[in-house]
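In this view, the complex is presented without one of its protein chains, the others remaining in place.
== subunit A ==
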Amino acid sequence: MNFEDEDFELREIQRLEGHTDKVWSVAWKPATGINGVPAVFASCSGDKTVRIWEENSTGSFQCQAVLEETHTRTVRSCAWSPSGKFLATASFDATTAIWENVGVDFECVSTLEGHDNEVKSVSWNNSGSLLATCGRDKSVWIWEVLPGNEFDCVSVLQGHTQDVKMVQWNPSMDTLFSCSYDNTIKVWVENGDSDDWHCIQTLGESNSGHTSTVWSLSFDASGDKMVSCSDDLTIKVWTSKMQEWDQNSPWKHVCTLSGYHDRTIFSVHWSREGIIASGAADDAICLFVENNDNEVEGPSFKLLLKKEKAHEMDVNSVQWNSGDRRLLASASDDGTVKIWELVRLSGQKLL
């Protein structure tokens, strides 16, 4: 898609109320919002619940289910399995719950225990065979998904010196990334088939990394580029020669985007077509695209637009739907989730 000569607008489609406390995270269900399948996403909150929202025939979203009475504290994040059959939810109550989606119903089929205290993030690998969790106890856990809704912990990874804010699998191979309050991003791979996972790289200040808490990271569609965001008010883009299928190929800093947010940046998400969205404590959402003007000095990125006052309070999470419309969901301390559509300023839809 060409972003060169057009002006774009992030248009608010809907403001969804229902949660009674800050909304921490949103996650679109895979393969929804495409080929006539209604878009579906989950949101989770300090109100200890998870809400499932579905698009109706007129394109507006309604709450379809409330998942409650399982977590006893804040639900910090949620993630759908690649098939969309399961939803994993990570909670400050030290557990990760696995919910099976049958029709419109969600049943809690498993509860993963092991972390000492708050679980902050959960991520499924591309095939749905592995799950990773992380938390305040500074550890990252890898779970194998077994038949019969059994989850077996195969590795507990120590290495971060402070709480681990987020885990994320690379979309093209089973390499796990974690980011932390210790200001670093760590890259983890398995040694052969030994279930022995170890850290192959730490991206910190000495590799042009972040200088404060790293809150979130996201990959482009190919998995060979990564974006991260931080309390240091910057967004950083990283690249690796992953296309050569070498898991051990190191990640390198490409560029740093600064001066766009003036408070902590909590969330970044890379859309399938290459648009980076960021959400921050300045209540704003920014969109960035790769800048093709300057090929000589390597890849760089430019601001496509900034939506000031996207929410009344901090924006905690931004997530692109990967379907037909350019839909972005955002979650905020103001207790709402908003659905946005990226449109040309002329009002014409992108497709």
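Everything that follows uses one rule, which is that a residue touches a chain if its C-beta (ideal position, glycine included) is under 8 Å from a C-beta of that chain, and two chains touch if they have at least 3 such contacts; residues count from 1.
Rule of thumb we're sticking to: contacts and distances are computed from a predicted model.
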Note to self: When one chain of this assembly is omitted, its UniProt record names it as which of these: "PIGF/3-ketodihydrosphingosine reductase fusion protein", "Large ribosomal subunit protein mL38", "MIP18 family-like domain-containing protein" or "dolichyl-diphosphooligosaccharide--protein glycotransferase"?
What the structure shows: "MIP18 family-like domain-containing protein"
Next item on the list: Looking beyond the chains shown, say which of A:118, A:190 or A:224 touches the absent one.
Entry: A:118
Check: Out of A:92, A:177, A:238 or A:251, which is the one that touches the chain we can't see?
Finding: A:92
Item checked: Which of A:14, A:212 or A:300 contacts the chain that the document leaves out -> A:212
Next item on the list: Quick one: say which of A:17, A:105 or A:312 touches the chain that got left out.
Entry: A:312
Next item on the list: Touching the absent chain in the whole complex: find that residue among A:115, A:165, A:210 or A:326.
Entry: A:165
Note to self: Tell me which stretches of subunit A touch the chain missing from the display.
What the structure shows: 22, 46, 73-74, 76, 92, 117-118, 120, 136, 163, 165, 181, 212-213, 231, 263-264, 281-282, 312-314, 334
